[in-house]
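One structure, as structure tokens, below. Some questions next.
The complex appears here minus one protein chain, its other protein chains still in place.
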Amino acid sequence: MEYIIKNGNVYDPLNKIDGEKVDISIKDGKIVDSVSADAKEIDASGQIVMPGGIDPHTHIAGAKVNVGRLIRPEDSKKDTEFSKPDSGKRAGTGFSVPSTFMTGYRYAQMGYTTAMEAAMPPLLARHTHEEFHATPILDHAAFTLLGNNWFIMQYLKEGDIDKAATYASWIIKATKGYAIKIVNPGGTEAWGWGGNVHGIDDPTPYFDITGGEIIRGLAEVNEMLRLPHSIHLHCNDLGHPGNYETTLASLDLPKGIKVDPVTGSRKTSVHATHIQYHSYGGTNWRDFVSEAPTIADYVNKNDHITIDIGQVTLDETTTMTADGPMEYDIHTLNGLKWANCDIELETGSGIVPFIYSPKAPVPSVQWAIGLELFLLVDDASKVCMTTDSPNGGPFTRYPRVFSWLMSNKAREDMLENKVHKWAEKRTSLATIDREYSFYDIAQISRSSPAVVLGLSDTKGHLGVGADADIAIHNFNIDNQDPSADYGAIESSFQRSSYVFKDGKIVVQDGEVTIPNHHGRTFWVDSLYNAELEKQVVSEVENVFKQYYSVNFENYPVQDEYVLKPAPINGIKEAGK
Amino acid sequence: MNEVVLTPKEQPYVPIETSTIKPDDFANKSIDEIKDLEVWYGNTSSKIGDFFDVEGESGPTPAETNILIDGDVYNTKRIGQGMTDGKITVNGNVNMYVGAEMEGGIITVNGNADSWAGQDMRGGELIINGNARDYVGSSYRGDWRGMTGGIITIKGNAQNEVAEYMLGGKLIIQGDVRHMPGVHMNGGLLVIEGNVISRPGGEMKNGTIVIKGIVSEFLPGFEYHGIEKDLNIQGESIKGSFYKFKGDFSEKGPDGTVYVAVAGNNHIVP
Partner (left out) sequence: MEIHEDVPCPFCGTICDDIICKVEGDEVVSTQNACRIGNAKFVHAEGAERYKKPMIRKSGELVEVSMDEAVEEAAKMLVESKRPLMYGWSSVDCDAQSVGVELAEESFAVIDNTATVCHGPSLLAVHDVGYPVCTLGEVKNRADVVIYWGCNPLHAHPRHFSRHVFSRGFFRERGRSDRTVIVVDPRESDTSKLADVHVQVEFDKDYELLDAIRTALRGKKILYEQVAGVPRETIEATVELLKKAQFGILFFGMGITHSRGKNRNIDAGIRTIQDLNAHAKFTLIPMRGHYNVNGFNQVCTWETGYPFCVDFADGSAKYNPGETGSNDLLQNKETDGMFVIGADPGAHFPQKALEVMAEIPVVTIEPHRTPTTELSDVIIPPAFVGIETEGTAYRMDGIPIKMKKLVETDLLSDKEILVRILTRVRELKASK
């Protein structure tokens, strides 16, 4: 099937197209130069056209996501989707943690076509992939958790970076993972004993390695393996007042490492995720203030870093992370139900419901800090749109965040009428009048994540050769002013008028039309050094015999767990 | 005041489920429109007229609309769910969720009710003149915020976990209950005029439970505070002498109170 999209205002930052009317031709799932006269014409007059959205950090598939659903039937009940058996559309539930089918539908309805599961424990990797099976439409990948992994900590402690790189390349392959994810390095291992680490210089028990050493070591490993994505870093001290110093110190560690990925065009050596939660000043919740300007200044002055925000949307939501000790802290703070799962030799996780009330001082400041970061970092190619869904709020709120970014009036309305006065007093938000353009929005939600993930050859733009993942939103730039009509921004991004996935119309007029289209699983297939890999795998096998509760043979994710594999070829024998 | 009379035809083997039997849905509608309102019969969409003869006339607003269900509707669920005003009277038994999420108005059941009567109630009045089963005035699964307002009166007995996660309002049970009344309670008033088998106030953090009958077994997480006479709680004046307990200290910093009649309960005093 061929299509041609005509008359739309196109925003395609990687091709420097800023609202011009450009025809987009689609054939065989790709964007092409031209199509035949038989191509179906889509008239996008008075609408904006963007590449499909890319979420570089979300929690949609895997063990802890499912426990998030399990512990919250009262959340599931809040949003319900009916099945339409004739169309193949499945039922679903869940506001903050939607069920899998609904996750695919809701992302697609907003014009998103790719989403990255940000935390996959190796031992439970099969679970993540099983949920991907049941998450339609979206292309996806999962980041393998390595920041508290015993092998990594041991090899780095011994100074054997080659073995650390070999293990990392093997475990990413074995779990069909995509990137190196670091969560509270050393802290989650300490949580195995009920403890935590504080800052980047606090050694974790027994392994006697610090968060800083793990970050620097894995950042080096990442570039030795020349992976498509940089290290994906959830810093130590998440959510603690005064943590911005830890954040700045952490971000400086990967500076200067040579970056030359095998694929894509990434030039950065660290991606700091949900940085809103890491930009806090003060010493406790009473003198808590924003340090977003300090963090934004660092990002502005340094080119080795990208960030995503983890914007708070002021909803009742469900927090979930591999940062086990942090979730326990939340549970003791708000007294709500707490789930946790420690995973042998590898990682952990925790889950707690959270009510970000706009009437309360701290959530209001968190909301403002996120927006400050968006608005104070000058170059939108360094910034990715996330709520760390569902932590800061569910991904279904992205359109609302866009409206806050594009309209100073929307923010004034929030500050004057909706949020606690601390948002104005403890942050600089009220003094910022920058408004995002659609081009900026296209950057933070499309091109920036595509580049930092190393997927910009085929994703995040509308040039020839790109996957035909395209979103059309009903907003007329000729007669609508985003700054004044911010409600229309939210509604037009909530329900796209058209969404193409691989050249097929999967959403029309906000409704899913092909509910069972299945997306690709990206994963990285690399080999650092065949000889060394044999040696490392045999060391791993020995450890399995004694200390794991499954047999080594049953550990790696079998090929059949990946329905539509899209392996990205990494280095081959680079470590020789 | 106008009245719509629903006379049940034979209740089917598989239950009927509907939240449309309430003044909010009936007000300002013709009898034919009321007959056309949707009910679920198992997994099929049906209409009120399939299961009830409908007569009378609705009022222009819910407040001016009475509904009389003249007969036994033991296999009909969710009668009066979410109603905000007006009256429902049932001359017979009802199935689960009568008056769930109710915000106003009055429901009177001249018969027995199944479980979850008055679940997540916000306001209004629910009177069951017979017995009720489990989870009267409770919350939905997983929610720590249950009933917040209104008054429920059960003239007969109820069973387990009444007033679970209750936050506000009043629940009065004139008969006996079984286990765990007021479990996880965090506000409001629960009065049990009859007996309790075990565990009143388990994991309660706040709110008040008054038990006039015999409590066979009491929990060890409470603190004994002596005898108090003639209580006045939430405008409710309760005569008699009561042992006072505070707790449940299995929870952090609890401020819950359980009063148990002195008569016949000496065995639960330490």
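Labels A and B are assigned to the chains in the order they are written; within every chain, residues are numbered from 1.
Throughout what follows, a residue touches a chain if its C-beta (ideal position, glycine included) is under 8 Å from a C-beta of that chain, and two chains touch if they have at least 3 such contacts.
What you are looking at is a predicted structure, and each value in this text was computed from that prediction instead of being measured.
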item: Options A:V262, A:C341 or A:A488, residue touching the unrepresented chain; value: A:C341
item: Among A:G8, A:P51, A:G92 or A:P241, residue touching the chain not depicted; value: A:G92
item: Which of A:N9, A:S25, A:Q47 or A:S76 contacts the chain that the document leaves out; value: A:S76
item: Touch residues of chain B, complete complex, unshown partner; value: 13-15, 17, 40-45, 96, 115-116, 134-135, 140-142, 144, 161, 179-180, 183-184, 198-199, 202-203, 217-224, 248-252, 270
item: Touch list for chain A against the chain that is not drawn; value: 61, 63, 65-67, 69-74, 76-77, 80-85, 90-94, 97-101, 123-124, 126-127, 130-131, 133-134, 191-194, 206, 328, 331-332, 337-345, 348, 351-352, 546-554, 558
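Everything that follows uses one rule, which is that only the chains that are shown with their structure count from here on.
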item: Complex contacts: residues of chain B adjacent to chain A; value: 139-144, 252
item: Touching residues on chain A, where the partner in the complex is chain B; value: 71-75, 77, 335-337
